[in-house]
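With one protein chain removed, the remaining protein chains of the complex are shown where they sit.
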Amino acid sequence: MGIIQASKLVFEYIRRDEEGNAEGITRAVDEVDLDVKQGEFVAILGHNGSGKSTLAKHINAILYPTEGVIRVDGMDTREEAHVWEIRQKAGMVFQNPDNQIIGQVVEEDVGFGPENMGIPTKEIWERVEESLKAVGMYEFRKHSPNKLSGGQKQRVSIAGVIAMHPRCIILDEPTAMLDPNGRREVIRAVRALNQVENVTILLITHYMEEVIYADRVIVMDRGKAVMQGTPREIFSQVDKLKELRLDVPQVTMLAHALKKKGVPLPDGILSAQELAKALGY
Amino acid sequence: MLRDITLGQYYQTESVIHRLDPRVKLVGTILYIISLFVCNRFTGYLIAALFLGVLIKLSKVPFRYMVKGMKAIVFLLLLTVAFNLFLTPGEPLVQFWKLTITKEGLRFSVFMAIRLTLLIIGSSLMTLTTTPNNLTDGMEKLMGPLKKIRVPVHEIAMMMSIALRFIPILMEETDKIMKAQIARGADFESGNVIKKAKAMVPLLVPLFISAFRRANDLAMAMEARCYQGGEGRTKMKPLQYRKQDFAAYGIFCCYLAVLVLVSQIGMIV
Partner (left out) sequence: MSIILDHVSHIYEKDTEMAAFALRDVCLTIPDGQFIGLIGHTGSGKSTLVQHLNGLLVPTGGCIYFNGQDIHQEGYDKKELRSRVGLVFQYPEHQLFEVDVFSDVCFGPRNLGLSEKETQLRAFEALRQVGFPEEYFYQSPFDLSGGQKRRVAIAGVLAMKPEVLILDEPTAGLDPKGRDEILDQIAGLQKETGITVILVSHSMEDIARYVDRIIVMNRGSVLFDDSPKEVFRHGRELEEVGLAVPQVTYILRELKERGMAVRTDATTLEEAEREILQALGRG
């Protein structure tokens, strides 16, 4: 059974004008089915306002479905008794690195989750150490978060989630505010967690380079999951992605353009090596 | 300019003072401040200054960090001194125009200056040697008994620690918004009070919006990490008194005893 299972998930909210009168209903998530297996790396793509963040917040029981059901590790998120267990099992990393670090020292921030869970002191220290090592931030454990780079802050946030020993981690555009080096650091840490620790990853992003490593990509548009498949399957459909206001990796674009000019190339080329091979080199 | 504020900043190093329990430092600072206001002799202040000097030496924090905190209150200091100097009735010493400096005024204002200086340096020593988190932990523990009369001690401590974490962030943000508005021709300096107050709107509105957005994000992040108040929470760094802490309390008692003794002797002589 999958660790995250959603069926016909719908989330609606009421739009209001300035005086607070209801103007209409917006369907942010529209009948989405989701089945993520333990250890899987799933990427969710979509432009701003496509509903991908709203969907993510359901997994952590921050938002509750208007219709449909979402289960995390078999628990229905609407059952109040399960809320805290769900939040522990499905950890969440948000976009803005500054607004999710609570502690004033790196190690204290990582300890915040376990403290809330009532873990004994000695074990908290063990968890903090192992989590910081897992994201390569152990040597910064005594530092103030304010003095770290964006990529380092996000790695601390990830460590803070790992310390709660979740079964899956949802990352909601964790790299949107980072520079290219910070983005690489974070994605490297996320991949290592997935491959080494077998943590289930749900990565929400609009950077295409980041989804190449995923097992599966889900593309969202206007609340619906409109495409689903391996990165190669998804990136084979360059024109459709463009229509959905999304990018494709440059090498895929290049191959696509060459193909249009009559060069015999397969669809969904994801690296320079593949392109070279396809061109016969 | 906004970077200059030292008050509340932690200076990282290893020292006996750094390792003390925050409760000791809190209680010690309060006692020290009380001692400054009880004392009324120069010898007493000499002892207080010496005592503080030794503590600073032990803390390994460079002295200029202590003085940095002073900059912020120079104006307040001068004002207090001036008030005491000119407004204390007593035996006239110097007189010019409508102002009179009395012997008592002189004595009192000098005392006041010494008191305030030592007070600021003393409390800076505490904040420089204690991480803000440790400090709030100490307060939470010290105020623990107040929980019985329904004072939300844990919540207050949590609020303080969040405030301390976000102060530098919001300061930087203020600086950024200010620059952005100056780049759009805003003028924060010239004009009278009303004009200046009006000029603050383009700074304050974005700042408040940002603060609320951050608060909202942070609340969500805390919930996502299972925060549900102080109930059932454990501590990563629980406070525990050790030998050195009791020793420090002992030293404080000695200091107070000496100070009281000196004052008493002064009275008799």
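Residue numbering begins at 1 within each chain, and the chains themselves are lettered A and B in the order written.
Here, contacts are C-beta pairs under 8 Å (C-beta built on N, C-alpha and C of every residue); 3 or more make two chains touch, one makes a residue touch a chain.
Keep in mind it's a predicted model, so treat the numbers as computed, not measured.
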{"item": "Omitted-chain contact residue, chosen from B:54, B:201 or B:261", "value": "B:201"}
{"item": "Residue among B:169, B:182 or B:220 touching the omitted chain", "value": "B:182"}
{"item": "Contact with the hidden chain (one of B:15, B:210 or B:263)", "value": "B:210"}
{"item": "Chain not shown: contacting residue from A:75, A:176 or A:192", "value": "A:176"}
{"item": "On chain A, residues whose C-beta touches the chain left out of the figure", "value": "18, 47-49, 149-150, 176-177, 179-182, 206, 245-247, 249-251, 253-254, 257-258, 261-263, 272-273, 275-276, 279, 281"}
{"item": "Hidden partner interface residues of chain B, rising order", "value": "3, 173, 176-177, 179-187, 201-202, 205-206, 209-210"}
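We adopt the following convention: only the chains that are shown with their structure count from here on.
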{"item": "Whole-Å separation of chain centres (CA-atom averages), chain A against chain B", "value": "42"}
{"item": "Partner chain B, residues of chain A touching it in the complex", "value": "60, 62, 84, 87-88, 91-92, 94, 96, 98-105, 107-108, 111-121, 124-125, 128, 142, 144-146, 160-161, 164"}
{"item": "Interfacial residue positions of chain B with respect to chain A in the complex", "value": "10, 12, 131-133, 161-162, 164-165, 168-169, 213-214, 217-218, 220-228, 232-238"}
